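Starting off with a structure, shown below.
A single protein chain has been omitted from the complex, and every remaining protein chain is retained in its original position.
Up next, chain A:
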Amino acid sequence: MSKYYDLNDILVEDEVVSTVFHHKANGVGYLDPGSEDDNVEKGAVVELPLWLAQDLSRRKIIQVNLPPCFGAKVRKEVQADPACVNLRSKCPYFYEMGCKLADITGDPSLGGFLLSTLRGRYRDILCKALTSTITSTPKFMTLLTQEETHLFEAGRDSMRTFQKWRLQGPQLERAPILGRKRR
């Protein structure tokens, strides 16, 4: 519940997953663009946002299928070279979604796959973050998910402020509170 107000969490749960209905559902035909009447048939494949899918799967009404970004093809790509896979285009919230889906779908290998992906990419993130200048980064950054970008920016910004301090002498800064005009 501590994540209720977390913006990133809200955005993660907005991602869609494809699900299969176990039972017929009346009156919610708008969820399924392929249904003729107002009901969802048993066995229909529907795309639902994660927050809805989580709750419904807990009540065993639907079965969540693993999205393609966690499928076998991506796993092979990651095994080949973790640092070059463009995870952002597949799913910008790759790790968070994986964590939530690991609960729902009960796929035992998902957690291990996420961890090994993170480990593989971690070294590259570390090197690039600590040695990047303003111009050299943009290409690599487009491959990173939201969480990795968070990490990357922490490293890069701390290096940048240190360089700035080293090259410039101590400067008197105007405190931000003085900048506001009082009426």
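By our rule, contacts are C-beta pairs under 8 Å (C-beta built on N, C-alpha and C of every residue); 3 or more make two chains touch, one makes a residue touch a chain; residues count from 1.
Quick note on the criterion: contacts and distances are computed from a predicted model.
The chain that is not shown carries the UniProt protein name "DNA replication complex GINS protein PSF2", picked from "DNA replication complex GINS protein PSF2", "Myotubularin", "Mitochondrial inner membrane protease subunit" or "COMM domain-containing protein 7". Touching the chain that is not shown, out of A:17, A:97 or A:118: A:118 (per the contact rule at the top).
Check A:24, A:58 or A:150 against the missing chain and you find that the one touching it is A:150. Where chain A meets the chain that is not shown, the touching residues are 95, 99, 102, 108-112, 114-115, 118-119, 122-123, 126, 129-130, 147, 150-151, 153-155, 157-159, 161-162, 164-166, 169-171, 173, 176.
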